[in-house]
Structures are given as C-alpha cells and as structure tokens.
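Note that one protein chain of the assembly has been removed; the remaining protein chains are unaltered in position.
Every chain is named by a letter (A and B) in the order it is written, and numbering of its residues begins at 1.
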Amino acid sequence: MSETKKPAGYYLRERFMPHLWCAGCGHGTVLNGLVRSVDELGLKKREIVMVSGIGCSARMAGYLDFHTLHTLHGRALAFATGVKLSRPELKIICPLGDGDALAIGGNHFIHAARRNIDITVLILNNRIYGMTGGQYSPLSGCGIDATTAPYSSIDEAFDAVRLATASGATFVARTTTFHVHQMQQILTQAIQHKGFSVVEVLSQCPTHFGRKNGGLEAVDMLKGYQQNTAPVGSKKLENSPDLIPVGVFVDEERAEYCDRYQGVIDRAQGGAAARTAPVGQGGAAAQGGAP
Amino acid sequence: MGTKVSKSKNLIDSILINREWCKRCGICVAFCPKDVFEEDEEGTVSVPRPEDCIYCELCERLCPDLAITLVPKSQPETQTAGDAS
Partner (left out) sequence: MSNATAGSPASGTTPASGPATTGTTPASGPATTGTTGRTLCVPGNEACAEGALYAGVGFFAGYPITPSSEIAEIMSRRLPERGNRFIQMEDEISSLCAIVGASLTGSKVMTATSGPGFSLMQEALGYGIMAEIPLVIVDVMRGGPSTGMPTQGSQGDVNQVRWGTHGDHSIIALTASTNQTLFETTVRAFNLAETYRTPVVVLYDEMLGHLRERLSIPEPGELPLVERLRTGVPEGVDYHPYLIRDDGRLPMSDFGGVHRYNVTGLYHDMWGFPSTDPHTVDDLAHHIYDKIELRADELAQAQEFYMEDAEIVFISYGSPARTAHQVVHQARMNGQRLGLLELQTIWPFPARMVRDACRKARATIVVEMNMGQMYYHIRNAVENPRSVFLSNRVDGRFITPKDLRRVLRIVEGQGE
C-alpha cells in the first residue's frame, strides 16, 4: 500500500480541472500514475520541465504544476534536448502521442534515443489521432477502422519497444492503463533512470478508437488490456506468444549525453582542472544560486 | 507489484468522490473487486458499501478523472496542498 505523501492536488494546476480528456480516456489514468511516481521520488516541482507536443496526450502538461512547455506536433523531443543540454540538472518528462512521437516526431525520437540524453518519454499509445478526430496512426496496425481508413487500415504498426531499443534508448518498458500498480513502478524507474527512457503506455481511446472498432467503451478496452497482455518472460507469454508483452525490456547503463558533453567542455578548457564557470549562460550562474 | 499487507475491514475511513471532476465513465464500478460502488442510470457513482473496501486502491489509481480519494483510517490527515517546494 503506497503512502502518497502529498495529495494529487499538490502536483496539479487544479484550477484547470476537470481536464479536457473524454470520459474514460486512458490519458487521465497516466496522469494519475505519473503524479504518484513524481511523489514517490520526492521530486521538487521546480526541478521538472514537462515538454509536450500537440495532441490529446500533449495537453497533460497544462494540468501539472511544473515548468511546462507545450510545443509543436512531433517536436517535443527537439525542444526538450535544448532545455536539457542547456541545463542538465533539470528533470525532463515528455508525454507524447503515438503519432506525435513516431509519425511526424519519429526522426527526433530515434535521434534523441541514439544520443541517450537523460529524458523520460511517455508514449501514450491510443492507436489513433484523437485530437483531430480519429485518424489512424503508425501504431494503429492493420485491420482497424479510422476516419482515414474507412476500408480498414493497411499500415503495419511499429513495435515502439523494439524501435526505441534499436535506436539506443537505455530504459525501455511497456505497460497499460489497466496495470496501474505496474505503471507507477515503471514510471518511477523510468524517471529515475539516467539516460533516454521510453515507456509505452497502452491508453484507451473509447471516443474514437473504441467506437469505430467494435463499439468498445473504456471498461471493455481496459479488460482487453488485461486479457491481451502478458508479463515479459512469463509462462503465459511463452504459451501464447501473440499476446502483447508488458514490463521492462531494457534497463542498462550507458554514458548520458550531457555527461559526455561535460567531457567536451573539459577537453576544450584543457582538462577538468581548468574548468571555469559557464559564461553568458543563464541557469545557476546568472541567478546566483542553485535552482 | 509491492507487498500487500493483509487488509482488515476497517482500514478505510472514507471514499471521497469529486463529483465536479467525475465524468461517469464507470471504470471504478466495473473494476472494484468488492463492488463497493454503484452507478445509477445516469452513471452517477455512489458508495453504498464502503465497509467492504479492502483498500486495494484500484479505483483511486484507475480513475481517469483523479476524482476518487481514499482516506485511510489510522494515518493522520496527509499534508495539505500549497506548501511551495
């Protein structure tokens, strides 16, 4: 029984609640889990910058009392790279949609992973473009109905976990909005992990995906996540390999990009001893004090 | 999943539902293992059997609207919001 030191309201911009997500949308459950992970880690609100793109998932930033940067569709990780490399001491969390991350944002996703920059990415995978009314996405997969696939989609889907792993992410996991205890635990691990962390969260969209694909409601879709998944390395998965594996796939240590760049600074300044305080840069130096 | 301490019946003082935030999606009603919740035909949720609650937290964590708060019996009132970090 996890003890929430602070109520969820402490982390929320409550004046904007109730949020704009539809009834039964999984994104609220991800927000729910994220607040618990941040609380469990005891992070200070001023240490966190949430950088989001455009879409239903991106609106999460507005509800959280962190430094929030609501950017352009697909470009959150590019903005986040600038924030992180400029002030490495900040904790960066990026809630991305499936299209936001892997369609228009795909190039930035694989490069941020390749660099292993210390950013925590949440891919809120509802297999649809919700905000724009229900078009299919790179994670929809074949055989689903969407407003742009009236004759059933023919696009294969990425495996986000294998894509992130191949690109160089050093923490990769998948969970669902049904597995709420596991989700908090995985989000905590991901945020804590030093390096590029990717957590794909299967998150139901009853309004567009559910309605168009079997007339499913939130409860049905959550039951679907329960029945169609199996823990990584479990007997259940071994017996029926077509279930979706959930859990932690990659958890390894590799030099983080900002740390490597500190090496560049040391070499540029003739060895660590000659390091001088950053010049003309904001951050602690200009503000006269650690953040 | 975290170790689960066996729960006696009276661990829960109250189950709060924020009616303003709740969008009546029915998830809590469907997944509560002890059927503590009930919803009327409009989906409005009520808590007729709070004493059956085993404090598994599924409702509080699943709720997409962050509208459910479980108030444990023994612990002191948790810190209120508003202390700037």
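Just so we're on the same page, contacts are C-beta pairs under 8 Å (C-beta built on N, C-alpha and C of every residue); 3 or more make two chains touch, one makes a residue touch a chain.
Here the structure is a predicted model, which means the values were calculated and not measured.
Touching the chain that is not shown, out of A:H27, A:H108 or A:H179: A:H108 (per the contact rule at the top).
Considering A:M17, A:L69 or A:L243, the position touching the chain not shown turns out to be A:L69 (whole complex). Only one of the listed residues, A:L90, A:A103, A:A146 or A:A160, touches the absent chain: A:L90.
For chain A, the residues touching the chain absent from view are 16, 45-47, 49, 51, 61-62, 65-72, 75, 77-87, 89-90, 107-108, 111, 261, 264-265, 267-269, 275-283, 286-287, 291.
Here, only the chains that are shown with their structure count from here on.
Residue ranges on chain A touching chain B, taken from their complex, read 1-10, 12, 14, 17-19, 21-29, 31-33, 35-36, 44-46, 177-178, 180-182, 184-185, 206, 217-219, 222.
Of all residues in chain B, those touching chain A in their complex are 1-2, 4-5, 7, 20-21, 23-27, 30-31, 55, 57-58, 60-67, 69, 75, 78-83, 85.
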